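A protein chain is absent from this complex, but the other protein chains hold their places.
So, subunit A:
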Amino acid sequence: MTAPTAVPNAVLPPAFEAWFASRGWNARPHQLALLEEARAGRSTLLVAPTGAGKTLAGFLPSLVELTEPGREREGLHTLYVSPLKALAVDIARNLEMPVAEMGLAIKIETRTGDTPAAKRARQIARPPDILLTTPEQLALLVSHRDAKPFFAGLRRIVLDELHALVTSKRGDLLSLDLARLRGLAPNLSAVGLSATVREPADLQRFLGGAETPAGLVTVTGGASARIGILQTASRLPLAGHTTGHAMGEIYNAIRAHKLTLVFVNTRMQAEFAFQALWNINDDNLPIALHHGSLDAGQRRKVEAAMAAGRLKAVVCTATLDLGIDWGDVDLVVNIGAPKGASRLMQRIGRSNHRMDEPSKALLVPSNRFELLECRAALDAVAEAAQDTADARTGGLDVLAQHVLGVACSDGFDADALYEEVCTASPYAGLPRADFDAVVNFVATGGYALRSYERFAKLRQDKIGHWRASNAQVIQQYRMNVGTIVESTMLKVRLGRARAGKPGQPSMITRGGRVLGEVEEYFAETMTPGDTFIFAGEVLRFEGITENEAICSRAAPGTDPKIPSYNGGRFPLSTFLAARVRTILASPREWASLPDEVSSWLHAQKRKSRLPKPGELLVETFPRGGRFYLVAYPFEGRLAHQTLGMLLTRRLERSRMRPLGFVCNDYGIAVWGLGDMSAAISRSALSLDDLFAQDMLGDDLEEWLAESALMKRTFRSCAIIGGLIERRFPGQEKSGRQVTISTDLVYDVLRRHEPDHVLLKAARADAATGLLDIQRLGQMLTRISGHIVHQPLDHVSPLGVSVMLEIGREAVYGEAADEILAEAEAMLIEEAMA
């Protein structure tokens, strides 16, 4: 069913008619369509652009039903789930208004991590009519011992921002809880609210169940967005991600608009842009900063100021991506590459929250490659092409958490639970053997050596139902629920280090203000004295104490040394990558590009060559006593990083003595001491072999054994799957050496039981996550037999853009002994000098 034009039969009750009329509105066709679907008890997916009144459409059927005369209160009627706590609270507020204005006797409450214990207990005993919550809280409710009576009368579940929820493990967990609810609440129907996606059918299956997909209501139209690419008057850099060249122009755009959202891809860029804008903020415009690492109180302040219209601009990361209606945004600036067409559309939707007015957006590429990407995204938006991610295959670690949760509530019969789990669309293809392995894992660790039977967390009762064996297991489950594994965070606190004698640890005094949090691995890359931007100021890193990174304010005028450009969580979408390759291969299209970009491409064509869309261009050349290999797969930074690790191994074996590599979203450069051009010309090195698909066999396995990224992936599976417990603030004080290191567990498990279900879960994650092996595999297949080699005397114009990443984020092979040998040699050199 699409865009219903005739008003359906569902007539609104008079109170609602009057309310719409009092505001000068008519109920929109899709709102009435949802009402009709709900009356028929059917689950429905509503796909609509921002500003279409999605939220009201989602709740209208519940509001109408709840006020039908003669209806008796029968507990919780509607459950609303949003990806963000703040969004749930926001929606509750927005919903209170019509309910109050119509004088409806409907009780609406939120339930989040912040809800006090007494209120939570009361909510179970005497539930409101409508409860707004998050996926994690839903999991806790579903595993509650009173889940059965609590959900028995549930009529509707509304899933907001469904397109965002389904792309992660939170979506896996939600799908399992949804499957559970379908069993607990026989009269349940589900409503999903989503932005435009590539495959609505995936979401329909998610909502209704794998075999019983929900219906679809699509709202098309809405004024098309007015998007431009900034034509900078300064020179567009060849590389880099700061967009420093365009800050003046961005500032002028901010000045000319009421409220501007400046989106960036990473926290680093947010910090940089914020500082750069303030450096030129002669008018003292109220420009604020908002990103996930800032102190929560600080973020709430910014959000409140924005809603109150007191701000002129907010520099923000994906934390503001979701559909919170913050105020009257009339311009969205996207700094850097958009990375995906759908993502760009969703960001642009933040501006002008009314469907009938065009959104206005300005794309600001940081460098020439990014300009090509912006161009490709713009074309995609014009065609309304979508590149949202494929539907997920459910994680086994998430399933383990769910199985434990079900055992904590009412216990389960394995056959019945397996059937139920298979109705959750991410788990539709789950083999029974995997399910059984997961149950075993939860019960006793699932090891071939069945030595933990006597400590079992799950036991079968007389009728064969699996139950949690004691109250401590339930407690453990409730403390560890959820699929968001934050990297260990360190508080950033102001303090000072007093220099100690060389070799002696310096004394660090604390006691200053907490500015926010940074990831532990980020802090670990710094040495005392390094300067970086955080919370809008330049800080000097002093050291780490327990769970805090101690920093001091750097002297005025200090240049921040940004230690690492974090390329962002989102790699370039395959769809945009293909388009960029097409632009490269079609000189006719270059006319629409800025002169310096088209002349850059012409120079590449003249001095080296441009690959055809299906080809992989590999250039080799000498430079400064070293030999370089630059390739342009356009598969995103994560896949390139994995490629780099594997290429250096292979080059090592071919005696090319590689020293390191760098990559960005577009290409990769490897350098070493062996002359690769010469080796290729005398057939001592074959590019076809170097890039052969069998790279993903033994080489990958060997690398995974020691890869820090793989260990991080394993750690997150171990926490979600419940193998080890989350660390909570304050627990670190007993010293880090007492927390069991998942790296040690990984090493032992990998050696002794490589087929264990948790390693299987970690490998599945590695395929699509931090290592992006799946995409690398697709690329190797695509380019097989289509590699074009171009030996050069020096670096090519395209190559420069990749090479300039050197020094910014060089990645070296992970051979530990090389690094240790170098550290050892430092001592020896000194002794010999």
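Methods note: a residue touches a chain if its C-beta (ideal position, glycine included) is under 8 Å from a C-beta of that chain, and two chains touch if they have at least 3 such contacts; residues count from 1.
Rule of thumb we're sticking to: contacts and distances are computed from a predicted model.
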Study note, to complete from the structure: Complex minus one chain; that chain's UniProt name from "Methylaspartate mutase", "Peptidase M48", "Cysteine desulfurase IscS" or "Putative phosphoesterase" is "Putative phosphoesterase"
Point to revise | Absent-chain contact - pick from A:Asp295, A:Asp436, A:Asp675 or A:Glu753 | key: A:Glu753
Check your understanding: Hey, which of A:Ile484, A:Val514 or A:Ala821 is the one touching the hidden chain?
Key -> A:Ala821
Exercise for review: Have a look at A:Gly660, A:Gly777 or A:Pro791 and name the one touching the chain we're not showing.
Suggested key: A:Gly660
Exercise for review: State which residues belonging to subunit A touch the missing partner chain.
Suggested key: 441, 444-447, 449, 451-452, 455, 457, 472-473, 476, 502-505, 524-525, 527, 543-544, 660, 723-725, 735-741, 744-745, 747-749, 751-753, 756, 810-812, 814-830, 832
